[in-house]
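A single protein chain has been omitted from the complex, and every remaining protein chain is retained in its original position.
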Amino acid sequence: MAEIAGPVTQAASAGHEAHPHRDIQGAKMGMWLFLLTELLLFAGLFLIYSVYRYFHTAAFHKAGLETHTLLGTVNTMVLLTSSLTMVLSIAAIQRGKKWLCVTFLSTTILAGFVFLGIKYVEWTSEIAKGIYPGSPVLLARSNGEILFFGLYYTMTGLHGIHVIAGMIVLAFMLVLVLRDKINQQDYIKLENAGLYWHLVDIIWIFLFPLFYLIN
Amino acid sequence: MSDVAFAAGGAPHGHSSNGGAHSYLENTGKRKGILSWILSTDHKRIGILYLISIFSFFAVGVVLGVLMRLEMLVPGPTGKIFNAQEYNALFTLHGVIMVFLFVVPGIPATLGNFFLPIQIGAKDVAFPRLNLLSWYLYITGAAIILVSLFMHGLPDTGWTFYVPYSIRTGTDVTTAVFGVFVLGFSSILTGMNFLTTIHRMRAPGMSWFKMPLFVWALYATAWIQVIATPVLAITLLLIIIERVFSVGIFDPAKGGDPVLYQHMFWVYSHPAVYIMILPPMGVVSEIVSTFSHRTVFGYKAVAISSLAIAFIGYLVWGHHMFVAGETETAQFAFSLLTFLVAIPSGIKVFNWVATMYKGSIDLQPPFLFLMAFIMLFAIGGLTGLFLGSVATDVHLTGTYFVVGHFHYIIFGGAVFIFFGALHYWFPKMFGRMYNKKAANISLGFLFVGFNMLYFPMLLLGYEGMPRRYFSYLPQYETLQHVSMVGSWVLVIGLTIMFWNLIRGIRKGEKAPANPWGGTTLEWTIASPPPTENFEEIPVITHEPYYHPDAEMPEEHAVPVAK
Partner (left out) sequence: MHEQQSHQSGEQAHEEMISYGTYILVWLALIALTCITAVVAGINLAAFTLAVALVIALTKASLVVNIFMHIKFEDKIFKVFLGIAGFTIFVIFTLTFADVFFRR
């Protein structure tokens, strides 16, 4: 990840002087290619979801009633807002406003915590109902419902791991901004971290209607 | 002839002096010994690291393969060398190691790493540290797979990890699958790195259609690595999730659909065949031009056909599943689409042949490897037709015929050219020359051994011998024995070849900068290349295969006098 943030064109190797000639577009290109792989990774899961939903339409609807629409909606808004503060932090550093950038970036990370907190409440309430992979309550239900909740835990879980990864990256960026390693002249690292955060947001934008809005 | 070509065509880009620059093999940095290698971000050193590690695993895979053949010493269920479970582990490990640790990283990670930056006139790849990281991920993934061997019994699923067996078997599939998952990351990083490098770091004047065809092939390959590998990653992750949490996604008892697993698996694994074969096709274009002393006929068509193969490679995965329970509609669609692959492949082959036509052909070892490749690949391609059409596939699938076909394509095609490429670029990489006579002898053994080993498999499969069985009926004995002896001849060939190459590194005679009369950029710099590749970045004015002594209008072309 760190490398994506700043390759050096014609980088010199061992012992020779490096040209101080950074290729911003190249760094962004590398990041975008990485994002495409993430996109394809989740596309595989969405494919599985759509196939099973096609096979078990009624059961998916029935199971979908049991997810927390309100919590899902609130979490969508939290994540969208965190995306806003993310771009605002970049806009701030572009204008040389370090502390505004730090504020927005911290807010973004905080929003990540809020998102995970709500997710925790949501999962615990499902688990309290006895609905979790391999649980007797779930296994007593139809195949379609088992698959729905299997996918629910897998996809939101994997997304949650991406949120955590994004927060760790952003925390590093926060340190770099504080140390002026990221500044008005050189903020490609922050931009690339932001791209990753937005991708996580986009995946949620699709998870939301598929798991929380089938009524 | 090659000397003349060297004098005339060796420096068409006007840049061949290397002054007193240190070769990449000499240590110039702070680190000493092995650390100067395993911590180096020099693409050439990373290429060599890959070369060593990949061929180490190749050796392991070869041993496992020979053991599998040895099992066929005696027909019937008794008096065997291995029992059924051991045989299952053998073919699983042979497949996993050969596919994921050898051919998939194969040419891109080794020779691609070494020559891609040089061929486009760059000093390194776009992300040198990421490049080193991808080697470490490769080693980590390989280590994890090795660990799986000593945990709860050898994986016995076959390299395809088909569900539901892979989620039920008691052997340590979880660890092995996780190892492959990590290897996938290595592959993705290499792909990303190459794409960015090709887009951003071409030397001034090197437009897309002035790139060498090897670079074109690596470009198409890198796209497959970036776009297809994540689908495999998620599929493998789901196996792990299934085994650990039993969520039911691929468990038929809970409504999971094993056919869907096969879709997901082949969405990656068919394009992966093109990860294996596209880079060799790029090498063929290089070799064919250099040793025919002519520009590649239909250069643009060959370049575009790489992209076309990469694209069509995405449309055909269902032909692996004709008997797996997919619908007739899908069988029809996938069978039809499969035949489309023949178009860009045909474009390549015809243009290679046209390049040789009236060329001044120099029968050096790399070119002989190429001839072997064309014959073996043709057999592989033709047997593919039987498997691509549903009616014959239903009879042949799951037999030795598939095994034979696959090895003709991947071993006879990709790996023979991998060997050819090693012989082609060896003098550039190490600044020394191997013994050419020994190289030709090794090729003789390889070619004979290969055909003895795999042609009987085509016949056995046609007669109904199923793959992955540790035993067979007496009627197959003769062909099984021919095949077994073939595996020994093949090993003799491999031994001679590697002995000759390793000996060449230390004792071979010094090689000039351009021993073959090649025209691409790597031949304009010293052998072995200096650490920085180029003292100053070259400016490209010519097409990549400009042979000044052979350029004349097509209709007046006459063989160049020797």
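We just call them A and B in the order they show up, numbering each chain from 1.
Throughout what follows, a residue touches a chain if its C-beta (ideal position, glycine included) is under 8 Å from a C-beta of that chain, and two chains touch if they have at least 3 such contacts.
Worth saying up front: this structure is predicted, and the values here are computed from it rather than measured.
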| item | value |
| --- | --- |
| Displayed chains contacting the withheld chain | A, B |
| Option from A:58, A:77, A:161 or A:175 whose C-beta touches the chain left out | A:77 |
| Touch with the omitted chain, as defined above, among B:129, B:152 or B:199 | B:199 |
| Residue numbers in chain A that touch the chain omitted from display | 20-25, 28-29, 32-33, 36, 39-40, 43, 47, 50-51, 54-55, 69, 73, 76-77, 80-81, 83-84, 86-88, 91, 94-95, 184-188, 191, 194-195, 198-199, 201-202, 205-206, 208-210, 213-215 |
| Residues belonging to chain B that touch the chain removed from view | 199-200, 207-209, 223, 227, 231, 259-260, 263, 267, 314-315, 317-318, 326-330, 333-334 |
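Please note the rule applied: only the chains that are shown with their structure count from here on.
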| item | value |
| --- | --- |
| Whole-Å gap between the CA centroids of chain A and chain B | 35 |
| Residue ranges of chain A touching chain B (in the complex, touch as defined) | 2-4, 7, 9-16, 23, 25-26, 29-30, 33-34, 36-45, 47-48, 51-52, 55-56, 133-134, 139, 142-144, 146-147, 149-151, 153-154, 158 |
| Contact set on chain B toward chain A in their complex | 28-31, 36, 40-42, 122-124, 126-130, 133, 188, 191-193, 195-196, 199-201, 226-231, 233-235, 237-238, 241, 245-249, 254-257, 260, 264, 267, 531-532, 537 |
